[in-house]
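The structure is given below, and queries will be raised subsequently.
Note that one protein chain is taken out, while the other chains of the complex remain in position.
Should a chain be cited, it is by its letter among A and B, assigned in written order, with residues numbered from 1 in that chain.
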Amino acid sequence: MNNLVLLTVIILLSSVGYFLGKRRTEKSVKGNIRTLHSLPGYYGLYIAFWCGLPAVLVFLLWMAFQSSVITSLVISDLPREFQSLPEDRLSLVFNDILNIASGAISHEQIDQALLEAVDHYNRLKSTGFAALLAVVLSVCLAGLGISLRKIKPDMPARAIVERAIRLLMILCSTIAIFTTIGIVLSVLFEAIRFFQQIAFTDFIFGMHWSPQMAIREDQVGAAGSFGMIPLLTGTLMISAIAMLVAVPVGLMSAIYMSEYAAERVRTVAKPVLEILAGIPTVVYGFFAALTVAPFIREFGSDMGLDVSSESALAAGLVMGIMIIPFVSSLSDDVIKAVPQSLRDASLGVGATQSETIIRVVVPAALPGIVGSILLAVSRAVGETMIVVMAAGLTANLTANPLQAVTTFTVQIVTLLIGDQEFDSAKTLAAFALGLVLFVMTLVLNIVALYVVRRYREQYE
Amino acid sequence: MNKSYLRDENSAARLLRIKAGLRRRYLVEKVFKSVGVVAILSALAMLAVLFISITGKGYSAFQQTFIRLDVKFDPSLIDPDQSGDAEVLSRADYGGLVKKSLREMFPEVKQRRQKKDLYSLASSGAFFQLREMVMADPDLIGTEQRIWVPADDDVDMLVKGHIQADSEGSGRIKPHTIHWINTLKEQGALEMRFNRVLFTNGDSREPELAGIWGAVVGSFYTLLVTLLLSFPLGVATAVYLEEFAPQNIWTDIIEVNINNLAAVPSIVFGLLGLAVFLNFFGLPRSAPMVGGLVLTLMTLPTIIIASRASLKSVPPSIREGALGVGASKMQAVTDHVLPLAMPGMLTGTIIGMARALGETAPLLMIGMVAFIVDIPTGIFDKATALPVQIYLWADSPERAFVERTSAAIIILLAFLLVMNAVAVVLRKKFERRW
Partner (left out) sequence: MRAPEESLKTVGTPILEKNVKISCRDVNVYYGTKQAIKDLSVDIAEREVTAFIGPSGCGKSTFLRCFNRMNDTIKDCKVTGEIIIDDENIYDKKIDAVLLRARIGMVFQKPNPFPKSIYQNVAYGPRIHGLATNKAELDDIVIGSLEKAGLFNEVKDQLEHPGTSLSGGQQQRLCIARAISVQPELILMDEPCSALDPIATGKIEELINELRKNYTIIIVTHSMQQAARVSQRTAFFHLGGLIEVGDTKKIFVNPEHRLTQDYITGRYG
């Protein structure tokens, strides 16, 4: 809350700066604003920028690093017996400190050393805030003072302000790049730490996945095994089932909508289909786990088949439903891009509409359709909630869709939910899986976007 | 080369040949067309099944079984010394009051085990309800009040017909329990009432006390952060790329990046949030602030792409007109182009927000999946979000959580419906053809 107050103060000071700047310029030319280089408002903005922007920047940087600095300071001041703890235990201790400080744990029966640390933490926090307040406010006022002195009637305030806005916009547009870099780095670093513990080839080619690390050293199977092949096959199987549902239904819907359906039908059916795309995946997951899976299980046992209650079939089917609008709207776009002249040519030699579609329109749109299917596959591979709720946890290496299989996303979620020690192979494995997932979907996306773009250029 | 075919066959014979194939070709046409119809209808049918199954499961959660108790606020049990001290009042044995009242309703119950079953008719929430009543009005002590308390979830499920009584008495619901319930019904001491708790409470282990309010507030804070960050950032990026950026490699890289980010699985954004925001910057776990940051990165591409499309649709003549009267490029954009493009940008933002509201996976990664009873009061409080709450409840074994999950889904879908409807209305209202 204090931080919000501080931000408000910065904004207030900037607005004060704006009015001061405006007033001062107007006065300096005695209200005759024609002699000014720019409108008075720009001088005000100039001041406001000088007052607000550096301060906000300092504030953000401070915020970004405050907690890690405080953490290391508190830890370095802890008594020796804590310092010698392994890193993961230490972080637990620090968590206790935080909890005590926020009052989540009552003060009774706590180690004196910890209490001291809590005091230390609280002191650091309040000094930190005081220092932040001082620094930010002085930056604010310094900016205000300097810029107020700088303004002169013949200063090109508009050009400067516009340049600053432009710079801000450029900064905003680089966020996309920083996001990508952030994803790559965060996933990659943890993955590399994982590969320091588990051999890369064991991970990529290993046929066995059971990440349960032993709690005690002497337990059986203490190492856990991290072979991703069963996860890969599971992911691919569920995605394949999904595509078997989504591609025929989505493609045929798109063809019917764009080639046959009357305008009235289209205006109703299209948005209704899009609803499928707007339903949150957690809803599909619930639907898969509580409606579809039991139905398939029952149906299977009526047929004398043994169906797992977390069968790949159920998750895949529901995922397919989710992807239908994705396939149909993308295919709709590419089918619409096929020039009418090709249809005319085919109809002109006496082809029926279906012949025109099957022999001319679809082949002509094929690259685009393939591209959209690839995008849909990437969506299926990265889909999380449906499989988390409806697919299994055990990594079976099987080709039977009635059995339970698990996927990359399921394992990432199970490995990372709940309290984790940030250095165990188990936790790091999730990032290695994340890396594989990211690379897979990235390749699919790049290929798909490339194919679709080439296709569009062909008809432009 | 033999070209006789072309020259010689007369047109009548050729037409006959074509005619002969026509029936089959029209059959193919018909089949193909009906396959298309079947495809659309099956997609719509799946949608219908989804909605019907969820409303079918969920509508009953909006009602809850209540039991009428005649509670004597016995001073000797609540405040034996008549101190009137709040501390004493808050520590009194209100559960005992509930039990006593139940015992008085069914004096024939003597066995210890049966008594336990009897006590479990009423929700453990009755305890808090009584305490609140007394704390609010200490004058109640010594009086006898007729109050309605929520029934236990098993009773609720039984009354709603979701679970069947077990005749052997080995299950959760025993024959004598059914007898009591029937007796209560006959006496008019058991009633279905609107389940207000569902809308006002935070999460709870007891289904009859669990509500979505905490999750709704958590979602609200998360989306607030997302909106405040992603709208200005998205619009600024779109304006820069569409209006100012030079055509060079740098711009190309940004564009490719944005398109790719739009297709990166959401869970990867969760990993980013975990590694960068939690572990590197040390922001608090489970906080809407972090959730908002992650969702911002996720929704930015959507907003940018929609905003750019909206800017593109503003005809160049508007810009030229503004530049022609001596405005700078920046003025032309801020004064003329942006206002015209704003409805489109807002539509894109609302759709992005709707998607963010339904997003679950990345929030799991940053710990917004914890069991949190309290209603969050700020963006740094521990919180969960509506879809995550659905996930948590869907995972709970109690039968009563199934209907509550469905009810939460109905509420979530209602929010999404409203947001999308606003977007559609906005688009329709400001749709402009130049």
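We take it that contacts are C-beta pairs under 8 Å (C-beta built on N, C-alpha and C of every residue); 3 or more make two chains touch, one makes a residue touch a chain.
Computed from a prediction, not measured in an experiment: that's the story for all the values here.
Here is the thing to keep in mind: the chain we left out touches A, B in the whole complex.
The hidden chain makes contact, of the residues A:A345, A:L393 or A:V443, with A:A345.
When you scan A:E162, A:D332 or A:E355 for touch with the missing chain, the hit is A:E355. Touch with the chain omitted from the figure is made, among B:L22, B:M135, B:L228 or B:L417, by B:L22.
Listed by residue number, the positions of subunit B touching the unshown chain are 1-3, 5-6, 9, 11, 14-15, 17-22, 25. For subunit A, the list of residues touching the undisplayed chain reads 263, 339, 341-352, 355, 359-360, 363-364.
The working rule: only the chains that are shown with their structure count from here on.
A straight line joining the Cα centres of subunit A and subunit B is 19 Å long. Residue ranges on subunit A touching subunit B, taken from their complex, read 1, 64-65, 67-68, 71, 158, 162, 165-166, 168-170, 172-177, 179-180, 182-183, 186-187, 189-190, 248-253, 255-257, 260, 269, 272-273, 275-276, 278-287, 289-291, 321, 324-325, 328, 350, 352-355, 357-358, 375, 378-379, 381-385, 388-389, 409, 412-413, 416-417, 422, 430-431, 434, 437-438, 441-442, 445-446, 449.
Taken in their complex, subunit B has these residues touching subunit A: 18, 25-26, 28-29, 32-33, 35-40, 42-44, 46-47, 49-50, 53-54, 57, 232-233, 236-237, 239-241, 244-245, 253-254, 257-261, 263-269, 271-272, 274-276, 279-283, 297, 300-301, 304, 328, 330, 354-355, 357-361, 364-365, 369, 378, 387-388, 390-391, 394-395, 402, 405-406, 409, 412-413, 416, 420.
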